[in-house]
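Note that one protein chain of the assembly has been removed; the remaining protein chains are unaltered in position.
By letter and in written order, the chains are A and B; residue numbering begins at 1 in each of them.
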Amino acid sequence: MKVHLKIWRQKDAASKGRLVDYDLDQVDTHMSFLEMIDTLNEKLVLKGEVPVEFDHDCREGICGMCAMTINGEVNGPVAGLTVCQLHMREFKDNSTIYIEPFRANAFPLKRDLKVDRSAFDRIIQAGGYISASTGQPTEANTILISHDQAESAFDSAACIGCGACVATCKNSSAALFTSAKISHLAKVPQGREEAQKRVLKMVAQMDAEGFGHCSNTEACEARCPQGISVLNIAQMNWEYNKALVLR
Amino acid sequence: MSVLLMESTLLRKNLMALTGLFLCFFLVIHLLGNLQLLLPATRASESFNSYSALLSGNIFIKVVSYILYFSLIAHAVDALVITIKNKKTAGKYAYDKRGSASKWYSRNMGILGSLLLIFLVIHFKDFWYVYKFQSVPVDSNGNKDLYAVVIYAFASWWYVLLYVLSMFALGYHLLHGFKSAVRTLGVYHPKYAAFVNSFGIIYSYAITFGFAIIPIYVHLTHFGL
């Protein structure tokens, strides 16, 4: 099949970017979307042009590195996928495909489709952990966690930190990402000890990074590759309000 | 703490939620009062006018009304602040189809809210202002005849239409707002969250159709097609 690509090219955050047209033929429907870009890049290199910079690594949907907005939708036309899991069979022959980076003020652009998501790391640094140093723990089975509670904690912990929630949010809110970690750690007894301190610090960092307000539109859940529930956001709010009152 | 209040996105949302939910509660009371307009004309007039008189004379209601004014203004101002801040944080796409991921009314609460604000200005001017500051004839019980004011207001079909459309704006605003407010306050248990969802939908439908039916009914019964 044949595709017409309109890819966002931008040298760095300071320069002006624009959509550049590329035509690509002999695209195989079994190709993953990233392999399609590989193919384009191979062509560009052989023509002596600078290839498109994009983030990618594991290519099996778990590392959270690949990130693009395709035809105006975060990670492309199929909900619940990372870009590396998207395949060209989802596109029609001869179609035009817009490819842009994830956009949010708190994700400054590095080049082309690459953005800086280090704000997420700093939110975790602010308190997204249990303060248990190596060598301190007690026997694992002395901490009992019911099956359902453990499964629910896992559901929150499954976040891969890709930033799709931010990119698809009209306000670029990081509420889903931040809340997933807060509620994961609040749902296990080991994490309760510092739950109040954690939520206040993580939310303060989230705000300091310049993410927007959560409007509860639930677009984040709809586009999350791991299907992280918006109820995590509600739990973050609960923990936050509780910490404000009790601390 | 004061710094936190200024800077926290969650606290700003809490203010939206609390004021919003108070307004939701007020709407119920308001609707219950208004439903008296659906009674047969003579009974409706008597009942509605004495109810209005009761409200305007009560010190408790007075306090509540100040909370109401505060909630309205705080809700609107906070919304404005949040919208301005969100405009700054939000990423801008050259080609944007992200809307497919969420409901249109959840993304356009600001627009729906602005429409409601315009409606409220008209609504206050035509009833609240008239009742409070202008001379209104009294009915047989000696109460100000607000009923007559209301009936007269719905004489024209375009005014009825304005009301009905505004109630739909309100409906969509509530459809998202009620659920959103409860989420913001932190109801996260899946069971209760599901209940809140269903309750929010029923509530929004009830308020919308409850309010919308009154001008239509009044117009049809008093002025025909």
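Please note the rule applied: a residue touches a chain if its C-beta (ideal position, glycine included) is under 8 Å from a C-beta of that chain, and two chains touch if they have at least 3 such contacts.
In the analysis below, contacts and distances are computed from a predicted model.
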item	value
From "ABC transporter permease", "Integral membrane protein", "succinate dehydrogenase" or "Na+/proline symporter", the hidden chain's UniProt protein name	"succinate dehydrogenase"
Missing chain: touched chains present in the view	A
Given A:126, A:200 or A:234, the one touching the chain that is not displayed	A:126
Of A:81, A:106, A:231 or A:244, the residue in touch with the unshown chain	A:81
Hidden-chain contact residue, picked from the options A:20, A:145 or A:208	A:145
Residue touching the undisplayed chain, where the options are A:70, A:104 or A:160	A:160
Chain not shown, touching residues in chain A	28, 30-32, 34-35, 38-39, 42, 44-46, 48-51, 53, 55-65, 81, 85, 87, 89, 110-111, 114, 116-118, 120-121, 124-126, 128-141, 143-147, 149-151, 153-154, 157-158, 160-161, 184-185, 188, 190-191
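Here is the rule we use: only the chains that are shown with their structure count from here on.
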item	value
Residues of chain B touching chain A in the complex	4, 7-14, 82, 85-86, 88-98, 100-103, 106-107, 109, 176, 179-180, 183-190, 193
Interfacial residue positions of chain A with respect to chain B in the complex	6, 8, 19, 69, 71-74, 79, 98, 100, 102-107, 167-173, 183, 203-204, 206-208, 210-219, 222-223, 230-242, 244
